[in-house]
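Quick one: the structure is below, and I'll ask about it shortly.
A single protein chain has been omitted; all remaining protein chains appear in their positions.
== subunit A ==
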Amino acid sequence: MTTVTGPATAADEPAAPAPPPPARRAGGRARAALGFAAGAALLFGAAPLVLSDFRLALLAKYLCVAMVAVGIGIAWGRGGMLTLGQGVFFGLGGYAMAMHLKLADAGPGALPDFMQLYGQLDELPWWWRPFASPWFALPATVLLPMVVAFGLGSLVFRRRVRGAYFAILSQALAAAMVILLVGQQGTTGGTNGLTDIQGFFGYDLDDPVNQRTVYFLIAAALLGLLALARQLIHSRYGELLVAVRDGEERVRFLGYDPATVKVVAYVVAAGMAGLAGALFVPAVGIISPALIGIVPSIEFVIGVAVGGRATLLGPVLGAVAVAWARTALSERFPGTWTYLQGLLFVLVVAFLPGGLASLWALRRTRRATPDRPPWWRRVPPARGGRTRTEVPAA
């Protein structure tokens, strides 16, 4: 299903067990396909027509964040793993792509500009060399994060580290990666990161037409990831993942290994974040430690929480809404926008614990039971709709 979204996503197929869906879901499938088509019409038809080049470039950036959010939706919303360190995988993907593009800009045999300035190197460091080849760099943007996530996930989940401990561990990883990158200024660009990326596989990124193509590429990748995520959620594996979230011990006694189930979700989320990072680079033209540290990692999660973590579309809508609100508020109120943004988060958490996606469910329940008391007099039901979610202690 995702093979048509271009070479960038072709490598994104994890070994997801996807048994043929039961026939009773056929109606749901058609509805999903219709929604998918509507989303494509919006992203490919309406958005480029309505938005200026500048706004479209911003939307491309938001959609990259949304791709990370799809992954967090799977790992956290369905799997109960509060991944506070997705910036690491976003960064691995982004740096892999940026390294290739910097080398391509510099031309064969030449060093990227920042290395000549800060590195005083005579030749390319060995770990940069493979990235000169697109055949290595492109798969690496997705596979590298997945490999790291697999290694880490295997260690952590086999030892039954979970909840807040896992959240803290993943966050520490983000902090460690930033320190590593900043310390190696000569070979990583330090705090500046990799900037001033001119071309994207031979196409000039300054050209608005090419920027638009990059946007289309990102929109297509997002749709592809959504399709993949839906497939995963509705598969037997998806049911197992929710079961592990809601009762890990019970699943273990049923004969499954919860660690494996969790590792798969974590690896998929990492791959999605890596792809998002890789596409972020041509869209925005920069990757730097400031984009992958603790704060941006938490911001990824905030978007998902605002949108509704346990649903398919919630994380995407939340991520785009939060990023858009950030831009809109900061343009209108440059001095006070941070307070307004904070207020928004407080309101969502206080009154819509299931996220924006729960608005839809709320409307449906109200229609079904007209004599229900209004929300301000109601005792909140179990979080996130009908499923119980594991919220690690903060």
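The definition used in the following text is that contacts are C-beta pairs under 8 Å (C-beta built on N, C-alpha and C of every residue); 3 or more make two chains touch, one makes a residue touch a chain; residues count from 1.
We adopt the following convention: contacts and distances are computed from a predicted model.
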Legend entry - Listed names "2-oxoisovalerate dehydrogenase subunit alpha", "Urea ABC transporter substrate-binding protein", "Carbon-phosphorus lyase complex subunit" or "AMP-dependent synthetase", with the criterion being the UniProt name of the chain not displayed: "Urea ABC transporter substrate-binding protein"
Legend entry - Identified contact with the non-displayed chain, of A:Tyr165, A:Phe216 or A:Phe345: A:Phe216
Inset, instruction - Could you tell me which of A:Ser154, A:Gln198, A:Ser235 or A:Thr260 touches the chain that is not displayed? - result: A:Gln198
Legend entry - Residue in contact with the excluded chain [from A:Leu152, A:Ala167 or A:Val182]: A:Val182
Inset, instruction - Mind listing the subunit A residues that contact the chain we can't see here? - result: 1, 4-6, 23, 26-27, 29-30, 32-34, 36-37, 40, 44, 52-54, 57-58, 61, 105, 116-118, 120, 179, 182-183, 185, 190-193, 195-199, 202-204, 206-210, 212-213, 216-217, 219-220, 223, 227, 284-286, 288, 290-291, 327, 330-331, 334-335, 337-338
